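Quick one: this structure, given as structure tokens, is what I'll be asking you about.
Every protein chain except one is present and positioned as in the full complex.
In this document, chain identifiers A and B correspond to the written order of the chains, with residue numbering beginning at 1 in each.
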Amino acid sequence: MSRPQKRGTTTRRHGVSRRSFIRGVSLGTGALQAGLFPLTLDAAQSAAKVVGPGPVEVTLWVNGKQHTLKVEPRVTLLDALRDRLGIVGPKRSCDRGTCGSCTVLLDGKAVYACSILAIDAAGKNIQTPEILGEGSEPDVVARAFVNQDAMQCGYCTPGFAIAVKAFLEKYPNPTDELIKEELSGNLCRCGTYVGIRRAIYEAAKHMGGRNG
Amino acid sequence: MQSFEYASPTTLQEALSLLSTQWGEVDILAGGTDLLALMKDYIHTPKRVVNIKGIKELGGIQQTSAGLRIGAIVTIRELLENELVQKEYPALIQAARGIRGMQLRNMGTIGGDLCQRPRCWYFRNGFGLLALKDGKSLIPDGENRYHAIFPQGQAYFVSASSFGPPLIALGARVKLASTGGTRELPVEQFFVAPQREGEREIALKPNEILTEILVPPAKGVRNATYEIRPDEGVNWPLVTASVALRMEGNRVASARIVMGHVGPTPVQAVKAAAWLKGKQITEAVAEEAGRRAVEGAKPLSQNGYKVQLAQVAVKRALLAAVAK
Partner (left out) sequence: MAEYRWPPVNQRRVIGRPVNRVDGLVKVTGRATYSSDVRRPGMLYAALLTCPYAHARVRSIDVSEAERSPGVRAVQVLAPAGTEINWAGADVAMVAAETEEQARDAVRKIKVDYEVLPHLVKEFDLSRAQAMNRAKPSGEAVTGDPDQALKEADVVFEGEYTIPVITHSCLQPHGQVVAWGEKEIEFFANTQAVSTVGADLAKALEVPAEIVHVQQHSVGGAYGSKFQAESWAAAAARLSKAAGGRPVWFHLDRRTELEVAGCRPSYRARIKIGAKKDGTITVWDSQSWATGGFTGGGLSANLLPFVFVKIPNKRFNHTAVSVNTAPARAWRAPNFPQVAFLTCAALEDLAAQMKMDPLELFLKNVQYTDRPEVYAWQLKKAAELIEWQKKWHPRGQGEKGPVKTGLGIGIGTWGGLGHAAQCRTRIHPDGTVEIELGSQDLGTGTRTVICQVAAESLGLRVGDIRLKIGDNRYPVAGASGGSTTVGGVSAATRRSTLNALDELFKRVAPSLGVSPDQLEAVDGRIRVKGDPSKSLSWKEACQKIGNSPIEAMGANDPKSPGGLISGGVGGVQMAEVRVDTETGQVRLNKLVIVQDCGMIINPKTAESQCYGAATMSICAALMEERIMDQLTGRFINAAYDFYRIASIMDVGEIVVHLDNRPEHDARGVIGLGEPPVVPTIAAISNAVANAIGVRVPEVPITPDRVLAALARRKA
């Protein structure tokens, strides 16, 4: 989503088809450890497809780069990004899918990284707020946030900005009503909403929308 | 979060074979917006998680002769943007619009909405769904401002489902699959009020998967959902009402009125709906229907205001349904 790319497109996974890494999960590593569980679980017919609870090899595509790591199925995408890959733009705040600080894009759609398992994001195109600064110049949304002083402590800001980016890709002509419905899933405690609203309209203008 | 084993089957049969016959052992993962939080708080500690998002047959929205078929893993986003839904089912669209925030709309599914656990803060704080202490619920003497005004027995929590009320109003059914076959239930029978700790608030069995929702055609059925929200954020509404009115000319031939967030299940206002028969929906009629809808409400110490909210929500839903 840095400038040279087209609206709504995602970084290509060079030469790797989706099928070839089967959702990025290696099936062989964590075969069912039946002994750990009571016998009420009958998984006989499907045992080959059950992985964990121990670490499982997972491939994550983050900002166009491939990362292979071993995580337990219970590890969230947020914790995998932050603690395993050192990608800390998505922040942990509520960790319960209400504040939006952890927002990332999954196949172009804004999601809460705290409420997705890393293993479930395997093979999908993950984009974090860092992409807003990776182009030859900062993304229009990032620049609009700076121009409108749409941040204070900055902790909610990367997640908010990437949500705004996805929002504007979807709604190039934002309205207050759309902002209310779609961007109320990001909280800011410092109270920078006035600046963020202005930044949304400024960025929309630069992205060619009518309502900027 | 307790560790668990994980599977992401691609067929329903595979998924069903991974389930358990007892609650608590396996959880079904769809949007994850509720389940992950429950697991992080150790309210749910499954030994296995079965991700059903990869099962194609659980997706999609199709027009059938019997009405609309909505797959369980259809997201709130897909529902909102579906033209078939937009055309005939404003009650569903308005309920979906109450689910705020891009992220929840992108992640959350309609099946997840029906199966989500209640938001009762005693439940979420680990005191159990009925919040029993020495056999008696804490809720009547506790913090109950958001709780039921139509409690059922010891069940004082409120159903959190956004789609339950409009689906019941529209006469929808859910399809539940197990390895033994499938069964269908009217949505109103999908929600139940548990009377013992450990029982669930939905009729789904632990070895079943909710696969789809079947909504009868609503051509000529005036329908609407009205939500009363505490604020403009990603929060559960205080009260909602959904109505569906089969009209004969400008008079009501038959009606369904269902209130949300007022009881452990969506609450049908049967008498108020019957009273509407043969009437034209005017402001005064809508108001009287609202009054009748809340007859028999048993508010707790802190939630009397919800009686008025429910009354107003019914009135406004009726007026919205007949508005141009």
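Quick notes
The rule is simple: contacts are C-beta pairs under 8 Å (C-beta built on N, C-alpha and C of every residue); 3 or more make two chains touch, one makes a residue touch a chain.
Source: prediction; values computed, not measured.
Against the chain not shown here, subunit B presents residues 1-3, 42, 100, 119, 121-122, 124-125, 127, 133, 138, 141-143, 145, 228-236, 238, 302-305, 308-309, 312. Along subunit A, the points of touch with the absent chain fall at residues 72, 74-75, 79, 82-83, 86, 88-96, 98-99, 101, 128-130, 132-134, 138-139, 141-143, 145-147, 149-158, 161, 176, 179-180, 183-197.
In this section, only the chains that are shown with their structure count from here on.
Taking each chain's centre as the mean of its C-alpha atoms, subunit A lies 28 Å from subunit B. By the touch criterion stated above, subunit A contacts subunit B in their complex at residues 23, 25, 30, 32-33, 36-38, 40-43, 45-46, 49-54, 56, 72-74, 76, 95-98, 100, 103, 106, 109-112, 114-117, 119-120, 163, 166-167, 170, 180-187. Contact residues on subunit B toward subunit A in their complex (touch as defined above): 1-9, 14, 17-18, 20-22, 25-26, 29, 31-33, 36-37, 39-41, 47-49, 51, 53-54, 77, 97, 100-107, 232-234.
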